[in-house]
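Missing here is one protein chain; the remaining ones are kept as they sit in the complex.
Then we have chain A:
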Amino acid sequence: MNGFANWAVHFFMLDEGPLIWLSDFLIGCATIGIIVALTYFKLWKWLWDNWLTTVDHKKIGIMYLIAAVLMLFRGGTDGLLMRAQLSWPNLHFLNADHYDQIFTTHGTIMILFMAMPAIIGFFNVAVPLQIGCRDVAFPYLNAISFWLFFAAALLFNLSFVVGGSPDGGWTSYPPYVENVFDPGPGENYFLVALQITGIGTIATGVNFLITILRMRAPGMTMMRLPMFTWSVFITSIIIVFAFPVLTVALALLLIDRDFGSHFFTVTGGGMPMQYINLFWIWGHPEVYIVILPAFGIFSEVVSTFSHKRLFGYSAMVVSMIAIAILSFIVWVHHFFTMGAGPGVNSFFGVSTMAIAIPTGVKIFNWLFTMHKGRVEFTSAMLWAVGFIPNFLIGGLTGVMLAVPPADYQYHNSYFLIAHFHYVLIGGTVFGVFAAIYYWWPKMFGVLLDEKLGRWHFWMFMIGFNICFFPQFFLGFMGMQRRMYTYPAGYGWGIINLISTVGAVLMGVGFLIFVWNILWSARFGQRDTTGDPWDGRSLEWATTSPAPEYNFAIIPTVKGRDAWWLMKKTGESINGPKGVPFRPIHMPNNSGRPIIMSLFFFIAGGGFIFQWWVLAIIGLLGVLVTMAQRSFEYHDHHYIPVEEIEKTEAAAGRL
């Protein structure tokens, strides 16, 4: 019994001190609170019928976004803990182990469990509406994608309080992460959680690729697509070709760790560099997966709030295609210092610099869209305008890093940290915030408050620059990434303190944002028109939020900015008057995706702790749920005409 107690104390990390106890307490309180609230208000059935089993792209999009905001909080808390630890020389607020775990989870969560669900959430919210169809090509698969992400995020976050977090950095380089040097379940959590969410992401890529290729409304040719949809199309192609590489990299490392093989070990003929190559063949396209949709969002926002057509539509498309191609041939720039030789390094240096060309084209196109436009500085537009100079700093320092001899100086220093935070926050996070303010009324029928929105923007943007701009100098002064503390006397202390102050301001900005959501839900202006911004693309032609079937009659598109053209010519979204409605064929809800993800969760636990019975049970469960789906023939229903008429009458479209 004593042995078991010891094991349990270690397993639940009760010997790790007050940070874990506090987390346990808070997680316990939150879980009990949610269960009690759902039971008290009798919401379980509502939750199951409307959300957990839904295959509606609009609801799945909302769930992705809720998860992304929660993960932003988790990842942001990790960031603040790191900044607290680094704010002054010789601090021991966190010990080295905890610091390693926290920078690992910070990076992993921010890229894969915050940025990815945020942009995929907006794929779901906007794309089917923008191309004038009723759902994605494979709604059931879409639900599976979401629940796999959810199971993976849960698994990954569980590592904080059960068994121990991964501590090999978000890149998880061998040989350090091999069993010999890094035993325990931590890295397995990383490998398994990313594997599960990666499967879901590949499915999302296939889904949106086919949706955009095959489900466009009549007249919606490729060169009439809204720019956000174009960006999603290109991103989906990158996902389909990049994510399997991650799948392989993670699988091989997990096989090393779980079964003792020798892919990346230093003994037995292993080759650690093979992992690093595979990781970045995925990893570099991955950063374009999170930035291209943000570019698409800025194109929509800038065009809408300049009340002008997007400048240089074709150039925008071509430059995104160029970025997508280049994204696959730059990966070695992540490890110039590994010594691949001058020829190889030169090639990858030049290909990396070449990305600045299409990106520059896009920047000029946004500027020219604003030029002589009637620019309206709403919150969404503030994020778009703020993005340009901030992203420019990130992009230009990227070109500096792309010069191999110079990179030997900057490599893995705080210069690099500052660079990629400028592109990821200045690009992706600003883009996600712009999209949140822009599409919030379409998702919830409520506008976010503009005044709080401006406070959010300025606080976050200024805090961001105070936090990360000084880090360029820290890098020049020799401070390396991932060091958990540093001695006094280098002159780093005061700069780190300034950086920490900036991080706190970003945290305050986030709190204002959360307050804005709560305040607006209660007091915010309702969107009764469905088109609060005088929008240009089809999502603004329908009610906010859109009815389940999106469009009672599929619109016919006559040009770019389809809804804008319809408004100009006084057309209705439902076409000429008097066209009768017909019953609409819609997919049924299904509880299977969430159950399947539960089995993935169980199997994941098995692979993490090497409990093979659990792994087999989980994998068998996955197989059984797949087989059940194969035998499911009645998975559609019709929305009757009376119901459509009622909904359309209420929306004033009859």
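Just so it is clear, a contact is a pair of C-beta atoms (placed from the backbone, for glycine too) under 8 Å apart; a residue touches a chain by one contact, two chains touch by 3 or more; residues count from 1.
The criterion applied here is as follows: contacts and distances are computed from a predicted model.
Per the UniProt record, the absent chain's protein name among "PadR family transcriptional regulator", "Carbon monoxide dehydrogenase", "Quinol oxidase subunit 3" or "ABC-2 type transport system ATP-binding protein" is "Quinol oxidase subunit 3".
Although one chain is not drawn, the whole complex shows that of A:96, A:213, A:318 or A:357 it is A:213 that touches it.
Residue A:137 is the one among A:86, A:137, A:158 or A:615 that touches the chain not shown.
The missing chain, though absent from the display, is touched by one residue of A:4, A:41 or A:259; that residue is A:259. For the options A:240, A:477, A:517 or A:614, the residue in contact with the chain missing from this view is A:240.
In the full complex, chain A touches the hidden chain at residues 132-135, 137-138, 202, 205-207, 209-210, 213-220, 240-245, 247-249, 251-252, 255-256, 259-263, 265, 267-271, 274, 278, 281, 549, 554, 582, 584-587, 623, 627, 630-631, 633.
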